[in-house]
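For reference, the structure discussed in these notes is given below.
One protein chain omitted, others in place.
On to subunit A.
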Amino acid sequence: MRSTCQILRLKHSPAVTTKKNVAALRRESYTVDFIKKQIEEFNIGKRHLANMMGEDPETFTQEDIDRAITYLFPSGLFEKRARPIMKHPEEIFPKQRAIQWGEDGRPFHFLFYTGKQSYYSLMHEAYGKVLHVEERQDQLRAKGLFSEKPKTKDPIGSRWLIKEELEEMLVEKLSDQDYAQFIRLLERLSALPCDAAEEEFVGRFRRTVTVQSKKHLIEPLQYDEQGMAFSTGRGKRKTANAEAVVHGHGSGKIEINGVDYLLYFPVTQDREQLMFPFHFLDRLGKHDVTCTVSGGGRSSQAGAIRLAVARALCSFITEDEVEWMRQAGLLTTDPRVRERKKPGQEGARRKFTWKKR
């Protein structure tokens, strides 16, 4: 009986047929050997790269690899993911599931026939933990040693995994309801007083969130000869570079490349751009600015000076106001640059006139 099944299976084993090439439709499956070979090649390549760069192959980290690759293959592509990368094969090749049934056809996992075995096993585990904790709580309450300990959880520092990350972890497709159910269960578990083991279990599914504004460097205030406070800032926009020196206790004068801002920017729009940081912080007539600017056109120079002035003003104001400025977009460099012209088109986006014949 079993041998006939085997023979049947052998007959139905996938072979190269004479049908049309459906290789593109079929998901690529990498065998375990293939992945192993890739890992070996990667390690050898890492040692070669370290030798090339003149560094120690033993202590060559991934960051060093990235730096070396950007140095050896400089790329001007805007899309970071299109640039040349050299990473561990685990990160490059998508995770494949090993065949989950043995030679006799019996699946390894007891939940295989649910379809989403890892998901349901995870749910099972989590629920088991919940029951365990509740049981412990009941025991404590019965003994009378129960004490209400409030949970101290870091509300902002971390977040739950998102659905894509969970899918990646389980190597399985999930639906939105599944994901929501899972998160609800984890919330329930974390609400109960847990042991270290349970905390660790929950911790596997939380990721830290970096608070953006804390990345911004602290800006020191400098003092010049007369004892007046001033600070510098730099700004860039398109091709214009600006450097501004903002003095405290001024009268609202702005001097650009030695010329008054009224003469340098005859257009009202540019002067409004300069006014924006001061107006936002309600310090219109209180500071003096001296700045130099080069490159770009009239509008980009105005934008560059605005950024430089905003960055320089950060030294004079409180943390909250820095945060407000950041949210207003005064401290972000405008990433828009002129897009290159592509061949076969008239401009960056504009195509040639389409003629029907």
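Just so we're on the same page, a residue touches a chain if its C-beta (ideal position, glycine included) is under 8 Å from a C-beta of that chain, and two chains touch if they have at least 3 such contacts; residues count from 1.
To be clear about the criterion, contacts and distances are computed from a predicted model.
Going by its UniProt record, the hidden chain of the complex is named "Death associated protein 3" among "Oncostatin-M-specific receptor subunit beta", "Ubiquinone biosynthesis protein COQ9", "Death associated protein 3" or "DNA-directed RNA polymerases I and III subunit RPAC2". Check A:238, A:271, A:298 or A:326 against the missing chain and you find that the one touching it is A:271.
The chain that is not drawn here is touched, among residues A:57, A:105, A:203 or A:285, by A:285.
Among the residues A:99, A:162 or A:259, only A:259 touches the chain that is left out of the figure. Although one chain is not displayed, subunit A still touches it through residues 252, 259-263, 266, 268, 271-272, 275, 278-279, 282, 284-285.
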